[in-house]
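For this depiction, one protein chain was excluded, whereas all remaining protein chains were kept in their positions.
Each chain carries a letter (A and B) given by its place in the written order, and its residues are counted from 1.
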Amino acid sequence: MRTTACLLLLSLSIAAQAAERPRIVSINPCVDAVLVRVADARQIIGISHYSQDPKATSIPIEVARRFRATSGTAEEVVALAPDLVMSGPHVSPATIFALERLHIPIMKLTVADSVAQSEQEIRNIARAVGEPARGEQLIASIERAIAEARPRDSKAVPALMWLSGGMVPGAGTLADELLQRTGFRNMSAAYGLQQWDVLPLEYLIAAPPALVLSLAPEDATDDRVLRHPAVIKLRERVRFRTYPFRLLSCGGPTIIQAVARLSEVRREWEPR
Amino acid sequence: MNAGLRTNLALALGIAFAAALSIAAGKVWLPWSAWTFGDPRWLIIAELRVPRTVLAIVVGAALGLSGAAMQGYLRNPLADPGLFGISSGAALGATLSLYFGYQSSPFVLPSFALAGAALSMFTLALLAGRSGSLILFALAGMILASITSSLTTLTISLASTPLAASEIITWLMGALTDRSWDDVSMTLPVVIVGAVLLAFTARSLDALTLGEQAARSMGVDQRRLQWLIVLGVGLCVGGSVAASGMIGFVGLMVPHIVRPLVGGKPSAILLPSALGGALLVLLADSLVRIAPTVSEVRLGIAMSMLGGPFFLVMLMRLRRSLA
Partner (left out) sequence: MSALRVEQLCVSLRGRPVIHDFTTHFARGRVTALLGPNGAGKTTLLNCLAGLQRPDSGCVRIDEVDVQSIDRRSRARRIGLLPQQGEVHWDIDVATLVSLGRFPHRGRWGASAEDHQAVLRAMAATDVSQFAARSARALSGGERSRVLLARVLAGEPEWLLADEPLASLDPAHQLDVLDRLREVAARGAGVIVVLHDLGHAARVADDVVLMREGRIVAQGPRHTVMEAPELRETFGIDVQIFNVHSGGDVVNGERFVVPLRRSR
């Protein structure tokens, strides 16, 4: 709703500015990932400081370092004098009202919970930036990557993604769809979990999946709960593989690497 | 010029300097040319930094004054405005507003917080009844605090994604970031009414120095005093939480700092505590912006980091004096 209204205003103002490309400040690292692929580098006058943190970024660090980072407060954004600000869904209400008061258009983007939604967001961003063609190119590469990641057999391997501390992405999330597209069945639905939830270990042990993808930052060695003696016993029957956490938090271009990793793991189940 | 007047003037002067610092401080360096009206960066000063400075003063004064009044009323130098459970009630209101995503106007979240504070005061009245008993009151406050904070945690756990949960947690940690004149216009009247109510308790608090029986024999109306304190503290604390989230330790620390300067008489520390609280929050808020971190340290966290060492120093001094 909000996005549409903003887009309407934007397309009008962009049409009025003809050759002038809008200057964008993004305060969300997932949006940054899309921006660096679809926008002209000169348009991006600010990215989120998370994108310059190797643990949290969705862009290669050398790329991120080329841009100026802000911590997302209205003050820093205003000082850069952008034409448009792009944010994720969870921005402090105070910051949003501050930007509105200062007459800076803000475009709130969602956390994609499906591939289709993620592609629509890419289209929205590309249009706002004035580069719809590059948006379509990015979408095409994503579709290609998903197609390549499709398994050669028709088995749906039961799998579970496990976030540190026991949080599990359930049905209706982007992770859920990616699992399905790459030949897995997301066990969380079988356990009865909605969106994001904490899975009691008992359920895991009573009906174990064939694969647990433990989500961790790249350099983490293990997870506290996964060191539980009952779970260690489980390793005899269940395969545990790692999955980089940063590939879970955003959609967009990270889907390409996500499905690549998923298909890599999936190949272990293919007949030789 | 007596010690009280001297201290108040010194604090007021301190506030003036700290306010100037607060307007100058920020992640964005503003050269002098930006301070002219025509410059677009003037908006940063007029719409972001000045209201933030004013709000820091109001919130700090409200918390400092409530702390001094609570300590005088409970005859306990370790009393904190959070003891009545009203700040957790206000926090619950704000949490619900964030959980349901009601963000149609800048007034929605503060209104929810104030409603939470009002409901807490009403519940306190219901629980504690008509008696003037201090213990009953403190117990009712504890019950309220534990119920509201567990409901707050429940709300956070029910959040649909980890990001939504973290948004609520971040708000609760307390901050004055990006506050505006709208927030000031909401908080200031509430705090002023609360402060006036607390000012009326000053003399009775003095009489309480001799204990409840002596105070009553001198004509102190115990029940009226209790309600003035509850309403005054409730409004001051509710207004602060609505503006800035949970900021602790100010009400606890500032009366302690001020007491050696103006003497132990409860009425004498009310104004210096308000001024001292304003000064403390102003300085802390400037510091979190100047500190060389990428994003601002949350104000509530900065306050806790100050509070811990402060009480450690007090403990050391107490041990030395008892040894």
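List of remarks:
One rule holds for everything that comes next: a residue touches a chain if its C-beta (ideal position, glycine included) is under 8 Å from a C-beta of that chain, and two chains touch if they have at least 3 such contacts.
These numbers were taken from a predicted model, which means no experiment stands behind them.
Counting contacts over the entire complex, the absent chain touches B. Annotation: of B:Leu48, B:Ala91, B:Ala207 or B:Leu252, B:Ala207 touches the absent chain (contact as defined above). The residue from B:Pro31, B:Gly219, B:Pro292 or B:Pro309 that touches the chain not shown here is B:Gly219. Annotation for chain B: contacts to the undisplayed chain at residues 75, 203, 206-211, 213-214, 216-221, 259, 263-266.
By our rule, only the chains that are shown with their structure count from here on.
Taken together, the chain B residues at the contact with chain A in this complex read 26-28, 40-41, 43-44, 47-49, 98, 103, 106, 109, 160-164, 166-167, 170-171, 177-180, 182-183, 294-296. The part of chain A that touches chain B in the complex is made up of residues 49, 69-76, 78-79, 81, 88-90, 92-98, 101-102, 111, 163, 167, 195-196.
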